[in-house]
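All protein chains of the complex are present and in place, except for one that has been dropped.
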Amino acid sequence: MDMILTLAAQNLLSPIILCFALGVAAALARSDLNFPEAIAKGMSLYLLFAIGFKGGASVAGHGVDGQLIASLVAGVILSALLPLIAFALLRSMTKLSTLDAAAVAAHYGSISIVTFVAGSSILEAQGIEFEGYMVAVAAAMEAPAIVSALWLISRQGEGAKSMDGALMREIMLNGSIVLLVGSFVIGMVTGKDGLSEIAPFISAPFKGVLCLFLLDMGLVAGRGLARAKGAVSGATIAFGLIMPLIGAAIGLLAALVLGLSVGGAALMMVLSASASYIAVPAAMRVALPEANPAVYLTLSLGITFPFNLTLGIPLYVATASAVIGG
Amino acid sequence: MDMILTLAAQNLLSPIILCFALGVAAALARSDLNFPEAIAKGMSLYLLFAIGFKGGASVAGHGVDGQLIASLVAGVILSALLPLIAFALLRSMTKLSTLDAAAVAAHYGSISIVTFVAGSSILEAQGIEFEGYMVAVAAAMEAPAIVSALWLISRQGEGAKSMDGALMREIMLNGSIVLLVGSFVIGMVTGKDGLSEIAPFISAPFKGVLCLFLLDMGLVAGRGLARAKGAVSGATIAFGLIMPLIGAAIGLLAALVLGLSVGGAALMMVLSASASYIAVPAAMRVALPEANPAVYLTLSLGITFPFNLTLGIPLYVATASAVIGG
Amino acid sequence: MDMILTLAAQNLLSPIILCFALGVAAALARSDLNFPEAIAKGMSLYLLFAIGFKGGASVAGHGVDGQLIASLVAGVILSALLPLIAFALLRSMTKLSTLDAAAVAAHYGSISIVTFVAGSSILEAQGIEFEGYMVAVAAAMEAPAIVSALWLISRQGEGAKSMDGALMREIMLNGSIVLLVGSFVIGMVTGKDGLSEIAPFISAPFKGVLCLFLLDMGLVAGRGLARAKGAVSGATIAFGLIMPLIGAAIGLLAALVLGLSVGGAALMMVLSASASYIAVPAAMRVALPEANPAVYLTLSLGITFPFNLTLGIPLYVATASAVIGG
Amino acid sequence: MQMHDAKRIEIMIEQIMERRLTDLLIEAGVKGFSVLPVRGGSGRSGLWSRQGQVGRAEGLSCVVCLIQPDRLDALLEAIFPVLDRHIGVVNIADAKVLRAELF
Amino acid sequence: MQMHDAKRIEIMIEQIMERRLTDLLIEAGVKGFSVLPVRGGSGRSGLWSRQGQVGRAEGLSCVVCLIQPDRLDALLEAIFPVLDRHIGVVNIADAKVLRAELF
Partner (left out) sequence: MQMHDAKRIEIMIEQIMERRLTDLLIEAGVKGFSVLPVRGGSGRSGLWSRQGQVGRAEGLSCVVCLIQPDRLDALLEAIFPVLDRHIGVVNIADAKVLRAELF
């Protein structure tokens, strides 16, 4: 418990979290501080490329093994499974319609790559190692949740647009998956030599870029919150705080079964606990246009993302340390 | 005197000034060289974040003291006072209307953060230390000048739009103030540890980014000059060269009263001498739409900014060294 | 031969080429991965500034000499000459109209600065030095080819818009020439001191930025290829593979006459072999609007650029080493 | 100069649906269209702006399409599927164009 | 398809005034509008372009608003304050829309 508090305090006073808080505060105060869309996109491309490459380069040292494959499979299963739990929870806890509940559920099966990056950055700061292929697991967990949620809807007989081929391709080949997997493979192929060639670009300034990026995320989250006032009920907000804990618990279980290291387990918890706010919302606008974006964006971006960033991650790291490290 | 010449020569041949000159030359030659708006904005966000953070981290070492508070107060007073002097000067020297004179005056009370950054970069290159909180003083000096100028107008009985609440909030919470103050506070809270975490991002490449940024500023200033030909009279241009010297002298006085170091005094001179070309023009478009933007933008961006960058800063540094250092 | 294969293999497995391949693959798979226009432009400004500055700083050490001047003159001549060869080849090999052939020819006389950057980056990785002023030669080679091609057209009596003054200025003062030459001069003036001030910005992260940039170039090339299917005949494609070899051979000849080092000769080959896809297409749209952009863009960007990047450069480096180094 | 009647159709649509819409336009045989960026707006689904946005989900595009008047109805029928369930608005205005054969 | 009369109002206005304009539009009861970026232009206040620009002061936005014809006059009255003293132009055109209830 002590460790959790220390970790949480350390985390809350780290530059990256303070930057996020600054963004939220600026947005709530209605400052006109803002990042151009192109810069925000550019920073996210940088972060994806950097973590993909570093993950791949670290795997190059160890080689592909059974645990890697098993972890990928576990990721796919988790992503497909979590929406079912989220959906059941939403239907019992909240008054959301079937459509809205399924749309929200899809978000919680999928992942937030920024939360993952923040998690791995905290692990590094603590000197806790983790499996380099966790970044590939992150990529594997993006899409299955969407399929699950659409299946939920079709089972209810609601008129969801059937998942057409175009949508399927869009989801599987969405930019962030391709960049993450692609740079992971490049990192794996070029290994340590490749990494050392471009480390001054992808390693040294990484944390600073993450600070600015989270400042912008804070602005976005804050503006979303300000606009969404009243869009979600108290029970729905409660879901946004409980679901990550459930996700993290299941993620920990999976990590134990897989035999991951403390760091790997913490990241598996982070992935399971986090909710998508890029890939899944886009897919929902196509497949479930009648579902209300204000609900799912407010929940994933306004509630769960800040929760994970500030309290969740330290909690997951401490738990993983206690359960596995001990 | 010798020192001034040496400093000026050194300054004129530094990469950052040469980059600025390249931009001006390219614009005057009507080259199509240009930086996307998003990139220019991104670089300015980077520079604001970096100097705010570094300032805060340096204060973290020393702690908040009476001098910091006194300097902030002095900054507010200077910003509010300088427009009165500028206005009187303009009314006696030039044929500008009351409205145009007040609008110009507001610019000279406020500050140019890029000039400040260039000044601190020159100090660093010379190994002259300065108070980290000068960046907070810069933030404090942005807005008061606007209030002063609007008061001038209303006193003249001219139909200036009364300063409404929305405008007041926009001015006080404008993006650059919020980012500067916010990153200053984050730097203060996280201190040296925070700085060393992100130094490879905000310190090492800082000067290079400043070069590219000033190249773009040169393009903007050059294009402004080309378009503004004939928009301002000789007397008005003379004002743009005299007023920074008056501002610098008053800034030096304030620095002596405050007991600042050589570097701090030089920066106080730079701030007082510099003229806003972002926050104040925006406020003028809202509050004094009838004032002619060509006049105030040409003066602050086309005359005073290049003057300070090339000759002013070395002059202020040398003077501060002679008066205080000696 | 062995050396060529080794070099080619090394090159194909380097991060920059793999990034390019990732981009092509993503585009062909119709992923929605994409870089904002402003980011792509920003990266190219960075690369131009960095290589210009580094080239200039390296010349500062050696001073301007006859070889520099001679190389510039040689560059101008090569750029003006190569279109004549290309045109003759196209007219005999392909069924392209006079207009299209002349437009394509202009591209092959001019240069691709990204290919040049990739070439110098490969040389650096191999520890092969080269003349710093080669970057100025690159700038000198951008425009003459356009004049040549328009002359070809007017000689054929076809109704090409006569090269007017506005177009001439646009070509000579186009952004990339101005930035390259400008930063070259700044590098020359500020020398080693200037370079060391901004090296953490322009040297350390250079290769990493190049990786991301080539990833984007891959996306662009891949999308261009996908769209251009059927726009060019087999014979035309063959031209896109043969012409760089001819260009490289002539470039090598020039290098021998000039007495360049191995690295300088390799870069002269790279320049002669590469085809423009920015400056020349723009000029063609103005001067020869009836020429089909699909033909010249597909050739220079879709065929010749990838060829040079993957196989061409290692081949040129190996040849230069064999001929001059041996 | 000789001018011909045409219809100018302007469709504000979610960016994520843009490709599906333009595919339908091409299928319906229109000879051309242009896509302009939209930076913000307001409607039944509330106020939005590009600044408060993450990812691709929320932005809008403005698709402008000039066609011959007699093709209007067929075109509207063709694109109805993407307009009906999704956020967006359409307006149609009379316009003149210079060369009828291009539309 | 059933179409209804509407007015298409297009306002080019300084970006810094955009928010004040759209606030007035919302107060005046319009059901929606869209904001498009403007990259450059020319008018009484001279030639400008986004490239020669620092900060927020100079850029323009294009606000497009579709309304029912009978609301036009009230709307123009409502937005007059920001149009009168500030740089910008307005034009109004007849248009058709598909579902009258949305406007």
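Just so it is clear, A, B, C, D and E label the chains in written order, and each chain counts residues from 1 on its own.
Following the convention adopted for this analysis, contacts are C-beta pairs under 8 Å (C-beta built on N, C-alpha and C of every residue); 3 or more make two chains touch, one makes a residue touch a chain.
This structure is a prediction, so every number in the text was calculated from the model and none was measured.
Indicate each shown chain that the hidden chain touches within the full complex.
Hidden chain, whole complex, touched shown chains: C, D, E.
Touch as defined at the start, partner being the missing chain; which of E:5, E:23 or E:94 qualifies?
E:94
Which one touches the absent chain: C:34, C:58 or C:183?
Touching the chain that is not displayed is residue C:34.
Which chain C residues touch the hidden chain?
34, 37, 161, 166, 217, 219-220, 223-224, 227, 277-279, 281-282, 284-286, 289-290, 293-294, 297, 301
Residue-wise, where is chain D in contact with the chain that is not depicted?
So the residues of chain D touching the missing chain come out as 1, 3, 6, 8, 22, 25-26, 31-37, 61, 66, 93-98, 102.
Using the document's contact rule, name the residues of chain E that touch the chain not shown here.
Chain E touches the missing chain through residues 10, 12, 36-44, 49, 60, 62, 73, 76-77, 80, 83, 89-94.
Definition applied: only the chains that are shown with their structure count from here on.
In terms of touching chains, how many steps apart are chain C and chain E, taking the shortest path?
2
Looking at chain B with chain C, do both copies bring the same residues to the contact (over half shared) or different ones?
Both copies, chain B as well as chain C, present different residues to each other, with under half of the numbers appearing on both sides.
Please compute the C-alpha centroid of chain D, do the same for chain E, then give the distance between them in whole Å.
19
Distance-wise, how many Å sit between the C-alpha centres of chain B and chain E, to the nearest whole number?
35
Return the distance between the CA-based centres of chain A and chain E, expressed in whole Å.
Averaging C-alpha atoms per chain gives centres 39 Å apart.
Where in chain D do residues touch two or more of the other chains?
56
For chain A, give me the residues that contact two or more of the other chains.
32, 34, 36-39, 42, 204-205
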